[in-house]
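Encoded as structure tokens, the structure appears first; notes follow it.
Yeah, one chain of the complex is gone here, protein chain that is, but the others are all in their spots.
Just so it is clear, A, B and C label the chains in written order, and each chain counts residues from 1 on its own.
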Amino acid sequence: MADSIAWIPGVLLLGAAVNGLLTLCSAHRGGPKKGMVIPFALGAPWIAFALSVMAFFKVKGGEVLSTSLYQWFDGTLFTVDVAFQMDSLSAVMILVVTGVGALIHTYAVGYMSKDPGFGRFFSYLNLFTFFMSILVLGSSPLLLFVGWEGVGLCSYLLIGFWWKDGAKAQAGSKAFIVNRIGDVGFVLGVLLIISTVAASGKSVHDFASLEAFATGDGKAALESPFIGSFSVVEVAGFLLRLGAFGKSAQLPLYVWLPDAMAGPTPVSALIHAATMVTAGVYMVARLHFLFVMAPTAMAFVAIVGALTALFAATIGIAQNDIKQVLAYSTVSQLGFMFAAVGVGAFSVGIFHVVTHAFFKALLFLGAGSVIHGPHEEQDMRKMGGLIKIMPITGWTMIIGSLALSGVPPFSGFFSKDEILASTLHPHPAFPGGIGPILYVILTIASLCTAFYTFRMVWLTFFGESRVDPEVRKKAHESPAIMTLPLVILAVGAAAIGFLGVPHALGGHNVFGSFVRQTVTSEVEAAHEGSGALLLVGIAVAIAILGVLTSYWFYRVRPSIPGRLFAGLGGFGRLVASAYRVDALYAKTIVNPLTRSAKRIFYEVIDVRFVDGLVNFFGSFTKGLAGLMRLFQTGAVRTYVFFMMIGAILLVWSVFSWS
Amino acid sequence: MDVLDRPEGFLMVAAVLFVIGVVGFILRRNLIVLFMCVELMLNAVNLTLMAVARYVGASMEGQIMVFLVMAVAAAETAVGLAVVIAIYRKRATVDVDDMTVMNG
Amino acid sequence: MTEALVLILRPLGALGFFMTLIPIMIWFERKGCAFIQDRVGPNRAFIPGLGLRLAGFVHNLADVVKLVTKEDFIPAFAHRGLYIAAPMLSMAAALLTYAVIPFADDLTLGSVTFALRAVDTDLGILFIFAFSSLAVYGVVLAGYASGSKYPLLGGIRGTAQMISYEVSLGLSVMGIVLIFGTVDLNEICRVQGQLLFGVVPKWGVFLQPVGFMLYLFAAFAETNRSPFDMVEGESEIVGFHTEYSGTKFALFFMGEYVAMAIQAAVIVTLFFGGWQIPWLPTSALIENASQVLVVLLGAIAVGALGFGVLLLRFHRWNKVRWQDERKREGIILAILLGFGPAITALLGLTIVLSTDLSGSVPNVVASVAQFLAFSVKVLFFCWVFIWVRWTLPRFRYDQVMFLGWKVMLPLGLLNLVVTAGLRLLWL
Partner (left out) sequence: MESLLFWFFSVIAVVSAVLMVCFRNPLMGALSLAISFLATAGLFALMTGPFVAIMQVLVYAGAIMVLVIFVIMLLRADEASLDRERIGPFRFALGALIGLPFGGFLLVAVGNFGGKVEAATSALPPDFGSMKSFGRMLFNQYMYPFEIVSILLLVAIIGVVVLAKRDF
């Protein structure tokens, strides 16, 4: 029992509960003392990480850990236990969640040290980690959904952490609402699968049995046509993907993620870069056995992923806010992951999730450190030359940038290279020609990636300092508790890629084969050994081209960007304003919705019908009461009089009875 | 036949007392008198309980019941009189016809 | 026929006993007060012709004459009916209570057993409480019917006090009831004839010292005696019977003394063994009737002789002629109360020594002895009532209420709980 993996979410929940209670109990004193919060705030994720590592070594030995706590509910056709399982896929994810999570917790202790909501922050953050572990370890789609919704809630709470600022509170709401749209799809997809399972009368309670069902008995049922020519599994796949798009910020539901940067930077690092947003990828990988049965849905996903990658990358070029650059970069990288899982290279997608978690968390934390140093400045145009002031932050961020750009031998190179390579070997059921198109789009996107990443580096850390002299005097390197996680993450970002050295470069892709213990499908197997030296060369060239171009633009000839921007005219402004997608949504969806809600639901249904009904009952009751109040004189003797009349009638009726 | 061998005598006395209580309750306006009418009715019921238990069931349960009713009546009187005093302090009257705050 | 006679005689006898106590207590009160205040006390009234003063006893007779012959005055603003009824109620409530107090153990004459108390019931204490609680009516109605503010205030105060102390009174007795396991007073007396640890008589006062103290205080308050005489309280408020005079006042006055006497009897019964002669239970008394009689008569003879000598000495006025009433009175009294009884007792003694007691005589002897023991005890407690009155100052009204509700009631509850706990342990 003591080594049960249930302890991983257990300790996290304990941390969240203790911190939450401390905060609640000391609300009138402005929050608990930091000294009381920190042991639980840091203890919970680090202990969880240690437990995860211990569990990982068991999984590495080929074991699948599982534990069941209690029966959640029993719908005669469908039973759900609160049970956890850990196979290789979960193990990878939980290591990322707890490991990177623990580092970011540590960093946040320094980052949030002066914030009055310290206790509240860590109770949320621990709660988030708890739900994330539920999501990753949960043994059934419904438990996964619990975690899925839980992390959404925590994301909402943390984006709007400084809720006194209206814009930030609204950003939280936006994230929540956009996620709901996706979640509807997810719920419908899960229900569709459950109903199919239930209709077949088979007993399915976790992923393993669901997989057995999908590949065995239920294959025919799942592939039977459902809407038009689309089979059940196709429709379910579409719906589930919708959920993944919402959670993982893909076109067209990505709009919440840039706004989510309103939260504290550790939140952006943990939730909106490293863990939660990758939940969609994890979910697709987890349910891979369903998706491989739905090639149309997969192709759709791959295309959407690739387009998102390019789309967000172009926006990233024109952003001046350092966190916005990283946010769009995250959207773009998530697009890469979706392209990977879309073409059926699930392990590759997961590999990118892992490497991305490291370098993007590093970049976000570095950005936080940068923002923290020159005192809450996020605009890159007001930075420059910071490498002298904050060398640790600077050099670690450069390592992260190299990894993001895909420069060898840093981690991003290996994962991205594999994604590019796998697009050329898509799912066999795909329409022909899609593979090369995806490859081209993603190559352009990675060029853009390298460009905007180093644009950020040059603008922030090199060149003339554009920092306000007053602020500059106070600018300083962050304390050790913040830089230490940066260094650890930098080491990870630099080295983690060697777990997945492809065969083309003479490696063994240890990571890929580990994940394939779980993700076992023919489509996945097709990618084994894909990729050629030529493709590796192209990828390296593209990355270095992007870096050099940005060096040329922002170090050698700083006037070029301005002229180029002017030359592009309207298109430039369009890109700078993120293609005005928000305005478009506002015009096409949000405004019509609110207006129709007001016109139809408020003015007609609510005011006329609902209120009318309520008013009718009210006035009816009032009228009746007006009649009855004639008897309610308030004088006791009247009551007694009526009572006695009743008594006489009663006695009389008893007489006439007998 | 001796009146003490049958319950009817006691029951009739009880009935008469009860009716007197009811009529008094309807006739009088003084809150304290109403209160006493209620006590009278309780007493009549006690008499009935005693008589029926004694002559029909030949058991002492009626006496137990009367005992309990007495205890409850004592509690009721204490609370009721406290209420009367409170009302009097507030309104300077114990006339129930003046107490129609609860009218509809 | 005999039964009917007994039925009538028993209440009458008891009534006579308590009515007789009234003049004795009044005499006690006056002489005791004088003694405590270092005065002579009333000694002026005398019987015309004979010239007997009887050490102030005649004042009682004079009082009676005075009160009865006074004008029966009813104030114009008084409520007539209630005004007349109140003193009667007061007296009646006081007199009703005596009914269950046993004067001696059941007396067996031949084959018939008589209970030596007015009403032969086992309700005992409850009966006393039930009817002593009616005494409040007298106070309330007197205050109300007088139609005057001050008696009304006195009446309200008295009511509040009596209601308050009735609670403590009841509670303090519950311990005794728990220990003796009965409310029948005769039973309680019988149990008190046993010995505690073989030495001490099993009297209530030894088993329930706290209960006894509480009962004593509550009894003082219940009878409106000092230091709880709020009802009168001459120094601060006029009493409930301010408007009364003549016979009606006399009724109140007598009611108070009767209540006192009965409370003394109850105290004796509950806490001091009642009719029990210490270490001599009824059976022992009956077995050794002749010895008892000898001791009794001897004691009477010696006592009466001593009393006669004392009276003579007391009346031996120097340089006073024989014709002087005071000297003559001394001699007459000495003969009547001293030497006469002494000679009678000696005669009786010789008869007793020469014959054997048989039949029902030992039983009668035992009852008489017990009755005498009871009377002595009751008289002592009557004296205690008077003694306290002339020794202690009066409480203030709020102090009375404080003592009643916040000291005695909790103490009574505690006493009850502790007693119940000990009883549980011992059983």
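Rule of thumb we're sticking to: a contact is a pair of C-beta atoms (placed from the backbone, for glycine too) under 8 Å apart; a residue touches a chain by one contact, two chains touch by 3 or more.
The structure presented is a predicted model; accordingly, all values stated were derived computationally and were not measured.
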item: Displayed chains contacting the withheld chain; value: A, B, C
item: Selected residue (touches chain absent from view) among C:Asn43, C:Ser133 or C:Ser148; value: C:Ser133
item: Touch with the omitted chain, as defined above, among C:Cys33, C:Ile47, C:Met88 or C:Ala160; value: C:Ala160
item: Residue ranges of chain C at the interface with the undisplayed chain; value: 82, 121-123, 126-127, 129-131, 133-134, 136-137, 140-141, 143-144, 152, 155-156, 159-160, 163, 166, 183
item: Hidden partner interface residues of chain B, rising order; value: 2-13, 15-24, 26-33, 35-37, 39-40, 43, 46-47, 50-51, 54-58, 60-61, 63-64, 66-68, 70-79, 81-86, 88-90, 92-95
item: For chain A, residues in touch with the removed chain; value: 641, 644-645, 647-648, 651-652, 655
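Here is the rule we use: only the chains that are shown with their structure count from here on.
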item: Intercentroid distance (Cα basis), chain C paired with chain A, Å; value: 97
item: Residue ranges of chain A in contact with chain B within the complex; value: 625, 628-637, 640-641, 644
item: Complex interface listing, chain B residues touching chain A; value: 22, 25-26, 29, 34, 96-97, 99-104
